[in-house]
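Quick one: this structure, given as structure tokens, is what I'll be asking you about.
Of the protein chains in this complex, one is absent; all others appear in place.
All chains are identified by letter, namely A, B and C, in their written order; residue positions are counted from 1 within each chain.
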Amino acid sequence: MPLNPSLDPSVDSLAELTAAVCTFAEQRDWDQFHNPKNLSMALIVEAAELVEHFQWLSRQESNKLNDEQHEAVSMEMADVLIYLVRMAERLDIDLLKAAQKKLEINNKKYPVEQAKGRSEKYTRYQTEQTEQNS
Amino acid sequence: MPLNPSLDPSVDSLAELTAAVCTFAEQRDWDQFHNPKNLSMALIVEAAELVEHFQWLSRQESNKLNDEQHEAVSMEMADVLIYLVRMAERLDIDLLKAAQKKLEINNKKYPVEQAKGRSEKYTRYQTEQTEQNS
Amino acid sequence: MPLNPSLDPSVDSLAELTAAVCTFAEQRDWDQFHNPKNLSMALIVEAAELVEHFQWLSRQESNKLNDEQHEAVSMEMADVLIYLVRMAERLDIDLLKAAQKKLEINNKKYPVEQAKGRSEKYTRYQTEQTEQNS
Partner (left out) sequence: MPLNPSLDPSVDSLAELTAAVCTFAEQRDWDQFHNPKNLSMALIVEAAELVEHFQWLSRQESNKLNDEQHEAVSMEMADVLIYLVRMAERLDIDLLKAAQKKLEINNKKYPVEQAKGRSEKYTRYQTEQTEQNS
């Protein structure tokens, strides 16, 4: 019998990852620390550890990480995902449904013909629209 | 026929979300902006928009969001996930595998008996260990 | 004669700190890395190291840091300031003038009688104003 059954068998979905992360936290009695406020702080700390790997790299270098960098970056991204699913569980949010909804919203905010090849915020299109109409 | 077939049918897994996000970016010719360096910046900006919702709330208030706050928070978390899967695709990282690997690492760094009910970083346990052994 | 004359005598003002930070970077030939984009990333990484100290603390605990925590926090805040003055120098921005201007803007956005004892964003007051007028 495995010592930590929750981490076995392998994680195949966000739901299974969520379950494994929650078991991990419960075993350590960490629910007391894991309120949404604190988890948002932990999440941004991990996001910054990800940024740290790229801060002095050129755009090109960031596309060609060596094996050591690639592994380190993948572990930071894992940390972000772990806190994200934990926070979603605490707040009873379905992350995949939320992401699909957000994509649909973005689809309207950034119409293909206006957004093509441009990196500005969508509010810029609205300003242009207003200027054209006035 | 749906106007945007990539967003239909519904997103049921991280793999499907990744595909939808990539199609969204390709349609807008945004690959040129989406290198890992820039995506790490976009990801932390979204993480900060999540933090912003909690900055003045007490721990208790962060556990009892009203409907408007809950919806806004779920959209910020969706943004983090969207950039996370996009970045993983750019770097050819399997997020679920990475997260499982990280959980196994954390399982060793934070042994249940030492970590129980404590919020310190694992390096603190190692210091204690060293002090006890010396 | 001191080995590093730029760090001696003591730093008494933001202008002197800026000069010392620039000399430090020039001696190491780091101008090539210190463009505003990269410096904004370095700054947020330091801000996150500051956040990390507080992520699991209660509000009350964050007011009563022990000596070790207090020293560590002061060094993280120093890092934020160092990147802030470096970035201001690169962009030819007078930080004190900018801060005074921002305070004047905030003074109008957050009128004392409306903002008193409330933590909401100023856009909330404008919504209220609109609702009252309609």
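Keep this in mind: contacts are C-beta pairs under 8 Å (C-beta built on N, C-alpha and C of every residue); 3 or more make two chains touch, one makes a residue touch a chain.
Keep in mind it's a predicted model, so treat the numbers as computed, not measured.
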Legend entry - Missing chain: touched chains present in the view: A, B, C
Legend entry - Touching residues on subunit C - with respect to the absent chain: 4, 7, 10-14, 17, 20-21, 24, 27-30, 32-33, 35-38, 40-41, 43-44, 47-48, 50-51, 53-54, 57-60, 62-63, 65, 70, 73-75, 77-82, 84, 87-88, 90-91, 93, 95-107, 110, 112, 115-117, 119
Inset, instruction - Would you write out the residues of subunit B that touch the absent chain, in ascending order? - result: 33, 38, 41-42, 44-45, 47-49, 51-52, 54-56
Legend entry - Interface with the undisplayed chain - residues on subunit A: 40-41, 44, 56, 58-59, 119
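Throughout what follows, only the chains that are shown with their structure count from here on.
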Inset, instruction - List the centre-to-centre spacing of subunit A and subunit C in whole Å, with centres computed as mean CA coordinates. - result: 26
Inset, instruction - State, to the nearest whole Å, the distance from the C-alpha centre of subunit A to the C-alpha centre of subunit B. - result: 3
Inset, instruction - Could you tell me which residues belong to subunit A and also touch two or more other chains? - result: 33, 38, 41, 44, 47-48, 51, 54
